[in-house]
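Only one protein chain is missing from this complex, and each of the others stays in its spot.
Read from first to last, the chains carry the letters A and B; within each, the first residue is number 1.
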Amino acid sequence: MTAPLLQVRDLKVHFQVRSGGLFGTSIPLKAVDGISFDLKAGETLGIVGESGCGKSTLGRAVLQLLPATAGTVAWLGSDLTALDKAELKAQRRNMQVVFQDPLASLDPRMTAGDIIAEPLRNYHAELSTAEIKARVKEMMEQVGLLPSMINRYPHEFSGGQCQRIGIARAMILKPQLVVCDEPVSALDVSIRAQIINLLTDLQRRFNLSMLFISHDLSVVRHISHRVMVLYLGKVMELADRDALYRTPRHPYTQALISAVPIPDPEKERAKPRVIVNGDLPSPLNPPSGCVFRTRCPKATEICAQVAPPLEHAGAGHEVACHHWRE
Amino acid sequence: MTVLDIRDLTVRFATHDGEVAAVSNVSLSIAKGECLGIVGESGSGKSQTFLAAMGLLAPNGRATGEVNFSGMNLLTAGEKALNSVRGNKVSMIFQDPMTSLTPHMKVGRQLAEVLVRHRGLSAADARAQSIAMLKRVQIPEAERRFEAYPHELSGGLRQRVMIAMALLCAPELIIADEPTTALDVTVQAQILDLIRIAKDETNAAIVLITHDLGVVAGLADRVAVMYAGRIVEVGDVRQIFKAPQHPYTKGLLACTPRLDDETGGALLTIPGQPPNLQRLPPGCAFNPRCAYVMERCLRERPALLPDAAGGLSACFLTNAQGAP
Partner (left out) sequence: MTGVNLSSPHGEALKAAGEVDGRSLWQDAWRRLLANRAAFISLIVLVTLGVVSVVGPYVLPWTYDQIDWDHVEAMPPNFAMGHYFGTDSVGRDLLARTLFGGRISLMVGILATTVALTIGVTVGAVAGFVGGKVDQLLMRFVDLMYAVPLTFFVIILMVLFGRNFILMFLAIGAVEWLTMARIVRGQTLTLRNKEFIDAARASGGSTTAIIIRHIVPNVLGVVMVYVTLTIPQVILLESFLSFLGLGIQEPMTSWGMLINDGAAELEINPRTLIIPAAFMTVTLFCFNFLGDGLRDALDPKDR
């Protein structure tokens, strides 16, 4: 067993939200509430959940783009949350990010070449303009962009190409970890597959670790080695990909999986449905005990009182449910 | 019985860089009780086809052709005739219910007004019927929600209100444009269930516009696939998914990651970029991305004709034109 690259322990990110009025008191929004996981080199961890589950906040907190309220994010054993600016900058070159909205994540007034070169300029001030250009062109080719497009601006590219520029920017420093925050959600179906293949390909080629954040369970199944399911800032289930999709233990995971439409009329119409009722509760006022209990078909009295801890449910399989054995 | 019959519909938009055809020569018909799925990527013209049919194009858009609905051509009908059709005989459900509900009006009043305007009901009757409809779309505490403003409801509840509004006047046709795209998976499942029930109960024709093949697979009876403003394939839902004919349909199915896929290999892809409507290639618009492209495809545009699988497709390889 190799040591984990990234160790997240009991990470909490709370925002203070003003509750209206001039003298309103502020209440905490627990976007991420005590999440722990490990990530090994070359591993892809899929993070799934619905809106408001804290998956994007988790990604940003891991990258130190948002301050953690509590807990630690350890990179090769050293805690990132305790580093000062200069030390953090030194560590940051190992971890990069790809965002959801391909156009919004690129500065509209910079050329593709300047965008991709930006990390190089930040970390390799010694490189000459010609060297930077050569590296940028090489990277463009690797992500499937024509190097001759180096002087074009983001609005002159299609969505898929913009996402390739974003990926090239993330890859140019040869990082060990890439956080992908819904990288394909804004793309058309035919382009989505191209980007998924590109990411898997880069991941294998550079032995990357990836945090793949998505609401799309089909994409996550395709790309991840392990999958973590979040609900209202808490981990519901964490397991190897096949274990999670074949034998989901948590009622929420089961509901999620059954809710995804399958592009096959026979299967889609025949499949059993676990419909969970109602909407997500407000993250400002989460239910007591187990956060999922208000929508859970298995909820009993204990769920309202005690928050279930993550329990071991097989090799590498953890579930936070009082009733997972039933 | 045909409810809506679209003949040779073309939609053009005047833009800074000249005129763009968003929809070209689209012909479709929908029968009573049928659910027609319209599948396509952004820019395929799937939404514009039906916005044009309902006279809801942006000011710089112009539609030609014929849209026959309950004995009149909607494209030439006046604003007054269109208003008597929209919201009454035809209902529309959009992706973002927040933009289709008036923010400063209680949802109850918005619902009741539809009944007062189109059905001439008294205020009390309209209220009673609206609450009954809210209950029918499974909105908990319907009486309380009747008095709520749109922003006080969650996304899922708002979409339920939209569906309630769509069903209020017992329409002959419901056009649902990406009705679940903005929703979370578990809420999407609830809304799809609701549409399924509405379809069985009302016998209305439903047009389901979506980019999600899974949604179509679960609901539609017939599917039309659009690419660059044209229909490239139409057929029975089972046939389309089991034996797609057009290379684009094949590609689309192959490149969609599936939840039930256990192999996890590289996805097949459609190469290249989505079509740029301002610079479509001559011949078949799909030719730069097509794996089966022939010399003929670069010169001639294939027509939408019957194919061996029993549907219609626009490809020289699959329909009668292909035979020498």
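Here is the rule we use: a residue touches a chain if its C-beta (ideal position, glycine included) is under 8 Å from a C-beta of that chain, and two chains touch if they have at least 3 such contacts.
All values reported here derive from a predicted model rather than from experimental measurement.
Peer 1: Among B:33, B:61 or B:272, which residue is in contact with the omitted chain in the full complex?
Peer 2: Per the contact definition at the top, the residue touching the missing chain is B:272.
Peer 1: Among A:58, A:97, A:262 or A:303, which one touches the chain that has been omitted from the display?
Peer 2: Residue touching the absent chain, from the options given: A:97.
Peer 1: Based on the whole complex, identify which of A:151, A:207, A:277 or A:300 touches the chain you can't see.
Peer 2: Checking each option in A:151, A:207, A:277 or A:300, the one touching the absent chain turns out to be A:151.
Peer 1: What residues on chain A make contact with the chain left out of this view?
Peer 2: Touching the missing chain: residues 60, 63, 65, 89, 92-93, 95-97, 99-101, 104-112, 118-119, 122-123, 144, 146-153, 155-158, 161, 166, 169-170, 173.
Note that only the chains that are shown with their structure count from here on.
Peer 1: In angstrom, rounded to a whole number, how far apart do the mean CA points of chain A and chain B lie?
Peer 2: 31
Peer 1: Which positions of chain B touch chain A when the two form their complex?
Peer 2: Of all residues in chain B, those touching chain A are 41-42, 140, 154-157, 184-190, 192-193, 211-218, 237-238, 241, 251-253, 255-262, 264, 266-271, 273-274, 276, 289.
Peer 1: Can you check the complex and tell me which residues of chain A touch chain B?
Peer 2: 50-51, 158-161, 188-194, 196-197, 200-201, 215-219, 221-222, 241-242, 245, 255-269, 273, 275-280, 295
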